[in-house]
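Please find one structure pasted underneath; my questions will follow.
Missing here is one protein chain; the remaining ones are kept as they sit in the complex.
Entry: subunit A
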Amino acid sequence: MKGFCLTLLTCLVWGVAVAQFEKNYVPAPLQDTIPPATLATLKAKLAADKARVAEPSKEVSNYIKELYDKRANFVIDQFNEDYILTDETLSPYLQSVLNNIYAANPALPRETKVYAHRSEAVNAMSYGEGTIAFTLGLLSRMETEAQVAFVLCHELAHYHTHHSDLKAAEVARFLFDPETKKKVKEIEKNEFGQYTRLTKLVGSFGMSITRHGRDKEFEADSLALRYYLNTTYDLQAPVRTLEILDSADVEPFRTNLDLRKHFDFKAYPFKERWLTYAPSNTWHANEDADSLHTHPSCTRRIVAIKRQLLTAQGANRKAIDYGTEQSDAMRRRSEFEIAVSRYHFGNYGRGLFLYLALAERYPENAYVHAMIGQGLYQLYWYQKNHELGKVLSLPDARFEENYDRYLSFVHTLRLMELASLSYYYSSTQRERFGVQEDLLYACWLSSKTEVSQSDPGKIKTEYIANFPQGRYLSKMK
């Protein structure tokens, strides 16, 4: 009975959470600076890591310590530059999955913490000093908690086998290797062909690092499966996770945006010319040679995992439902947060595309429409200042067609057309949704354009009256 009530409660909570995406969205707070407790833990770990370095050569040891310092500073920067999410939903969810893994593998020291990372890339990273970053891009592709667990097992395997530390040592040893020094001296001595010989030397070492790195991926997969098999997560997840990673280059949203539907207004009708699309047929060299990949092909990893699963104990265990609704909510939240992050980091072009895609799925979500209005204004502002290139990519046939079409559309817009779209979009949505904080701010922004028929002062007054402690107050000064 107790279990039934808990399940019911969980369903209700996540049901509410899912419904929230239909009407509105409240973004996760931004991490301004690293929390003091996290900083202290990182510093203590750094000191311990450095104390452990015991290379026979002093200069190699010092260089490794220098790399550790850089690694720690990089992680601190990730916090301070808002990449790490210390919200109350996504990172705690990931941490709870990590805790499950540790509980099932008591021999592992609990030295890691996992955070959601504001990146659209489909990836997870173990920085090597105990921090694991799980990108929003990857989280938005995860179908079950078990898949999240397998990714975390993989990153834990990297951490507990010290792959990052070993790589640092390998680089340091190479740089201070007498043989390397001799080769560099030889290159310096002869003024001819220096660039080629230096590139070759560095390249061969890079290839060696990559090759070792790829081997370490197989090792991490193998160890990850051992950690994973100690949990009660289902056995389909490891292979499915690798299949998802294999399709990382395929955009999850592939339908062409209905731009006419979004940008056709009574007072400002859609122009056919805006849809002109002529994808470039320029040939580009293959920049994607497999030998340069840090990770081996997922197909090979899947074969290896399947082989290992054949001999795994408990291969017939029954899969436990770990709440697909919760995973679904996390996936949806990640999709929203990717768009939020794109705007936050000034990539208004990509962000606007993502919000338009969200608007097609959540047409009644006022927040999404407000952000479209804000994004249009930002593109107008950057174009006006001849800085559009900083926030909007150029069309490229190698992008997914819907994104390439969208980029062509935005690039076709002239300055006053962008201003008009910003103004009419925000005004129309305001009529539709009434008073909504993000929307009111979008209206205020677009009221400052040359095409506006609204008074920014009046909108500001209305905003203050409705949101005296509003999030945008400081920006409206």
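For this structure, a couple of remarks:
Note that in this section a residue touches a chain if its C-beta (ideal position, glycine included) is under 8 Å from a C-beta of that chain, and two chains touch if they have at least 3 such contacts; residues count from 1.
By definition in this document, contacts and distances are computed from a predicted model.
Within the choices "Acyclic terpene utilisation N-terminal domain-containing protein", "WG repeat-containing protein", "Sugar ABC transporter permease" or "Maltose/maltodextrin import ATP-binding protein MalK", the name that UniProt assigns to the complex's undisplayed chain is "WG repeat-containing protein". Touch with the chain omitted from the figure is made, among A:Thr196, A:Asn256, A:Thr299 or A:Asn466, by A:Thr196.
Considering A:Glu251, A:Asp396, A:Glu437 or A:Glu462, the position touching the chain not shown turns out to be A:Asp396 (whole complex). Residues of subunit A that touch the chain left out of the display are 191-196, 198-199, 202, 280, 282-285, 287, 347, 349, 383-384, 386, 388-396, 411, 414-415.
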